[in-house]
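Dumping the structure here so I can ask a few things about it.
Only one protein chain is missing; all other protein chains are in place.
Moving on to chain A:
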Amino acid sequence: MGILVDNNSRVIVQGMTGREGASHSRAMKDFGTQVVAGVTPGKGGTDFEGWPVYNSVAEAKAAHDANVSIIFVPPAGAADAVLEAAHAGMPLIVLITEGVPTVDMMKAVQEVKTLDAQSRAEGGQGIRLIGGNCPGLVTNGQAKVGIMPNKIYTNPGRIGLISRSGTLTYEAAKLLNDAGMGTSTTVGIGGDPVIGTTFADVLPLFEADPDTDAIVVIGEIGGADEEAAAEYIAQHMKKPVVAFISGRSAPKGKRMGHAGAIIMGDVGTPESKLAAFAAANVPVADTMPEIIDMVKAALSK
């Protein structure tokens, strides 16, 4: 089970024939994901390592009844690739690409939201974008639609994981794995200022997931997504949530690698995030290994 993806997910890869797209298509297949086709405009009708390649998402979707698209298209065309998938009615779109111009993402995210609302109004399943600049998502033991290393997901468990950072997702997943707890679904939401899905969007999915007992939220400095998550948790969540905030010692006004990781004025400070989680009774770990003890403590209550 898990959320968003499972072993029934039928995945197409936009940009499959590129270097990143190719290697991660193989890794996803090795994980057990049903990768059904690739999309590379101009290479339609060809075969790539046993996968059929199409010129458009609409063609690939129609031919394979696909319901997930993962995008490895370079930054200049990435937002357009999102729009192509959304207009083809793809219910789940995962944008891995890093370095997409923010204005492009603003426009794409807004249009995806409009299409999502339309689809839902018509009784459809909606359209969700995850990312960009994200590692994707994994439902342990079922499917990976992303770029996480396969070997940290050897132990399916009952802890949900949401993170803005790719590497810290791996770190936390490995800690949970090694502690014998394992993960249910891991969702990397991405480190950019404008992303399709936020912490607060993912939390209700975990709350409703019968296979998740507790949730770990890995946040970082910058923006107010963690504050919004804390507010949501306080109002709606019954399952325990444990948090971690990265970059607590970073100086103000400097952009720390992630375009979204910057403290501007008093917005995005570690203090405001810690205060928000405290107000929501969410324990915040000082170091990542402490997450494990906190999850254990929360579950034993």
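The rule is simple: a residue touches a chain if its C-beta (ideal position, glycine included) is under 8 Å from a C-beta of that chain, and two chains touch if they have at least 3 such contacts; residues count from 1.
Just so we're on the same page, contacts and distances are computed from a predicted model.
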Options "Thiazole synthase", "2Fe-2S iron-sulfur cluster binding domain-containing protein", "Deferrochelatase" or "Succinate--CoA ligase [ADP-forming] subunit beta": UniProt name of the undisplayed chain: "Succinate--CoA ligase [ADP-forming] subunit beta"
Selected from A:103, A:278 or A:297 as touching the chain missing from the view: A:103
Residue of A:32, A:124, A:149 or A:204 touching the missing chain in the full complex: A:149
Contacting the left-out chain in the complete assembly, out of A:62, A:76 or A:208: A:76
From A:64, A:174 or A:273, residue that would touch the chain that is not displayed: A:174
Which residue of A:14, A:40, A:67 or A:163 touches the chain not shown here: A:163
Where the missing chain touches chain A, by residue: 23, 75-76, 99-104, 106-107, 109-111, 147-149, 151-152, 163-171, 174, 191, 193-195, 218, 220-225, 228, 246-251, 254-261, 264-266, 286-289
